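One protein chain is absent from this view; the other protein chains keep their places.
The letters A, B and C name the chains in turn, as written, and every chain counts its residues from 1.
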């Protein structure tokens, strides 16, 4: 029996994400929170944010969560390739934290020889009844996020299939604020509860609102992709000897916001 | 200045390959042959064939060849992503060796939950004037291959953009011989000289004819792809813990020929 | 100077429509209403609805409106083919009228030899910076529609690029009510004012809510497409002699709702 119903598949295809409410029980969520308390965060490079890296290696509980059939069964049906975990991490964000927009299927990437509008690491396709998404995130929420002030997940509708870039043309017209602050006609919010699973096509342009409320906003995230994708590791441009592996960001809001 | 002319780009796009005759001089070819003589072959799993693996690590000469601007400059313009070397090897084939057909953009791949007609590791696309091929081979020929009997490179026309699978439906109709032996209306040959470069979109279904002539048939091959592609390494199905990296073959002729 | 800004083009591409508020002045709207009063409606086949057909031929005012640069200039940039008017009509709807959902890029169409998931008359594509939409509607609203009760335009998000069908699988699971009444997670409303222009990719699955408020809900609509598209005329299946021209509906809600 498929893990995703026809309606869920339709929704994931047309919107770029799927929310599965209440997939994890309150005791499970409490267990994930307690496990995070035992782990040591790294510097995330974002303000008011704790990041825990390498979860599958650092914690047996999270290693099991990354292989949990409730997640992996669903992920398989939107990747439809031999599957692996690309990364596993947790984020615990406090007040005033924000995550600017990133993703988008046609944002620009500068190469030595010019600029291109495709990042194959997120370029998805469809064939004969199956979706093929090379980079799918599974976000397990450990907090209630019921308003924008809670720092809700937000996204640009349809951006996972956009044919045009959004961020750079906007910056070239002089914009220097985030769409999260300035607004955009199709910027939408998603409110979630603790224990919810968000399945996300990384080609969707998404971020989170500025958190204004007290308390933390915690989630565990796993990235999945085909077995021939490398572990997710940010790469500082192209290495000179053509041997380096990793991911190179196309345009994201941080490139333009100041 | 672009490394590929508009006509060369048109040819690579429409046929799935590009032959650049005489790119390497006779002394260079002699040097590559001499270097192979110094290296130790591995068991290739194919009859009458010597295989040399891991060339960039095993030989400084071949490490330089893999980064040679004459190859890499051309490869960049059909990958159009941050680039890396995925593999480097050499093949030295004797009489009676053959390489059955593999590749094809819609051949089938069995997964736990069903069968799919896309292998994202070779799924290429086009956007805004650029090709995006995730797996491009550069073959440097060290021999003259002027006839089918020399074991020429052969391919199925247009198979790099095929919407239908070819091999499994044919096997299900009872065929147990290779198309290389049985023939196919669009199976075509490419004849090359020593020092020629063949740039190949791995989505093209290709192989080599049975070599009937004496002497060896030698080439050096490098695979290139985006930096987020793993080193090429054959994977025996999906590893249980979702951590294994490598490539899993979709249907190839070896699966059906007996 | 392009008629659509980069942001408008991004919105039309990602959502399947573009609202241009207040494009026509109040006197213009009054003139269109007065002209409709002079024309004779036809039987629309929908309850509580007046339909005026063949506007470009029936009225010089509407003939000019169909060629008005404010509409045609925008339409050109999303069709990007030699352009013609396919149809022009007006609808004046009273209380209790409804328009069930139709459109959707992968809804099913029964042919003699089987069922297909593409209706080429609405199949759009993108190439080198341009959209190519073969069927674009321009709706000029002559009423304020500020709530669902006013019978608002509603649509399924992202359905203009859906890879899966929605309606038939749902009907096969037993559903016999309209999504307009039953709801759907991504069914959204668009509220408009008199004088607004709605540019619509006919591949978007859309309809209107049940009108519950008094007064009429009036609009003038023009369909545009490439010159090689025939005038829109419903066709009763395929004519036996292969000479008939017109459109054959793929699945729409009327097929399943009872």
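Following the convention adopted for this analysis, contacts are C-beta pairs under 8 Å (C-beta built on N, C-alpha and C of every residue); 3 or more make two chains touch, one makes a residue touch a chain.
Remember, it's a predicted structure, so these values are computed and weren't measured experimentally.
S.K.: Have a look at C:27, C:113 or C:214 and name the one touching the chain we're not showing.
M.R.: The single option touching the absent chain is C:113.
S.K.: Which of C:22, C:215 or C:246 touches the chain that is not shown?
M.R.: C:246
S.K.: Using the document's definition of touch, tell me which of C:51, C:70 or C:84 contacts the absent chain.
M.R.: If we include the chain that is not displayed, C:84 is the one touching it.
S.K.: For the chain that got dropped from the picture, name the residues of chain A it touches.
M.R.: Residue positions of chain A that touch the missing chain: 128-129.
S.K.: In the whole complex, what residues of chain C lie against the chain that is missing from view?
M.R.: 2, 56, 66-67, 72, 76-77, 80-85, 106, 109, 111-114, 116-121, 123, 125, 127-128, 130, 132, 134, 224, 226-232, 235, 237-239, 241-248
S.K.: Considering the whole complex rather than only what is displayed, give the residues of chain B touching the chain that is not shown.
M.R.: 6-7, 9-11, 13-16, 126, 129, 131, 156-159, 161-164, 166, 169-170, 173, 185-186
As a working rule, only the chains that are shown with their structure count from here on.
S.K.: Please flag the chain sitting at the greatest distance from chain C, going by CA centroids.
M.R.: Checked the centroid distances; the maximum from chain C is B.
S.K.: Examine where the copies chain A and chain C touch and state whether the two sides share over half of their residue numbers (same) or under half (different).
M.R.: same
S.K.: Which chain is most central here if centres come from C-alpha coordinates alone?
M.R.: A
S.K.: I'd like the Å distance between the centres of chain A and chain C, where a centre is the mean of that chain's Cα atoms.
M.R.: 35
S.K.: Using mean C-alpha positions as chain centres, tell me how far chain B is from chain C in Å, no decimals.
M.R.: The mean C-alpha positions of chain B and chain C differ by 49 Å.
S.K.: Where in chain C do residues touch at least two different other chains?
M.R.: In chain C, 129 touch at least two other chains.
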